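Every protein chain except one is present and positioned as in the full complex.
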């Protein structure tokens, strides 16, 4: 390996295009690779395929979650000009937690009556949300508190309520897994349904 | 996660380039990942490889189908300027159904004499066709009825006849799977063979 | 699905950027997915890892072959302006045969003393070469015999000699597989080693 002068230093500002292209690539692979966890059934009857239905549903939910992150990532970097080393690593940190999603999706799908898989699924979602938060802080630290990106991120009501719901869902997985799953669906709906009406209902 | 002001609102118009790049990525992965379903035979004889031939043929057909979608997606967004939240989600919905194609391809390839795998294959094709239709409606709703994209989509004869043939093929899978498969090949040919001559024959 | 007016017609000329991006994506996935065929050994000794060495060597050769195709594809489209439906499908046809390479690589690597795997490997290389030839014909038919691309493709000495060597290698696989493998290595060297000196030696 070779040393590029001050490659993580604040004064070396890069364009965002390769970061966007790399993130798009990783997220596209994550969202598609989950389908590989859908094992082709050994028989040829409806009962064989319906046995894969819980895994299928957990795949649908994770597809929507990864889709939400791609949409939000898309919007977030729309407001961004240049990037530095801290932003590159915060972004890789987010991609790391997202890349764990297919693993926990498969584990929960195959064991949807069990507490630990449902709790771990929520933990990975919570870490992804936290990684996204750290990424926005790195972006604001670099662009300044009165930048376009700082105004766009704002008070971040949805991000904070999501992490709170994840925490509750992880705890309640040990009561009943369906409570956790219902809470994960709720958070997904908060993000998919168009913003302002939901925000008015929940936010004041 | 962080809230980007009105991130799904109609007034937040984004460029199409990242949507195209992300869709290209997902479709490239789907089309390539299908080959992973081709299990390497355990023996070294011609008979061992010829046993994988039905899976191979179902892979060829799905490759052509996904290729058709990529071509059409390419053409569709050629006529598109900007995108909104409804278009992003309609596009993810299409990618979702396409990402199921490798799964049903493998199931049908391994059970090509059985009704349910052939019917489910047709169902996923039909849902993909429907998702494509919804995407065009979202595009027309955003760009207006007299936009370039609305004129390009037009009466959509091929789209409607395809969904009709899929429905017939799903029903006839329970009579004989080869009828269904012949109908899937027919739909693929309608889309691959250059347009106008076929359209003249079928369309009036 | 929706009908885009004359979507495969000659008068609908598209840019080449999405075709390049899609091809890059598919080739990147093919070249990387081959490593998945390298099964992690069950033991922890040198003997366990050295047992995977034949598969590893077949992976190295296929990596170089796919790398050659990416390089040549890169150069070919460098001389290209716009594309039509025939070019899109010729390109998908090439990507189809390349996507089979990981499958035959794994089969040959696991059975390198057997004739059929070595012959099938050569067959897929030959079909890839033929698909590349068809793609160049589609490009020349669209851009004209005195276009930049027609001059760049030229007499195509290397392409023709490659297909001839593949044919000989397929036949000789039934005499001894190492003869075939030596011929595949020879073709790869013809393409990797800088052009003009080799061409002078072989071409006149």
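Worth a mention:
So that you can tell them apart, the chains are marked A, B and C in the order they are listed, and the count of residues begins at 1 in each.
Here is the rule we go by: a residue touches a chain if its C-beta (ideal position, glycine included) is under 8 Å from a C-beta of that chain, and two chains touch if they have at least 3 such contacts.
Since we're looking at a predicted model, the values are computed, not measured.
Considering the whole complex, the residue from C:72, C:114 or C:147 that touches the absent chain is C:72. Screening A:30, A:64, A:80 or A:125 against the full complex identifies A:30 as the residue touching the chain left out. Contact with the chain that does not appear here is found for just one residue of A:100, A:150 or A:192, A:100.
Residue-level contact of subunit A with the missing chain is found at 1-9, 12, 14, 18-19, 21-22, 25-26, 29-30, 33, 36-37, 85, 88-89, 92, 95-96, 99-100, 102-103, 106-107, 110-111, 113-114, 116-117, 120. On the side of subunit C, touch with the chain left out of the figure occurs at residues 20-21, 24-25, 27-29, 31-36, 38, 40-41, 44-46, 48-49, 60, 63, 67-72, 74-76, 78-79, 128-129, 132-133, 136, 151-159, 162, 191-192, 194-196, 199.
Here is the rule we use: only the chains that are shown with their structure count from here on.
Within the contact network of the assembly, the step distance from subunit B to subunit C comes to 1. Because subunit A and subunit B share one sequence, their contact can be compared position by position; here under half of the interface residue numbers appear on both sides.
Under the contact definition stated at the top, the residues of subunit C that touch 2 or more other chains are 25.
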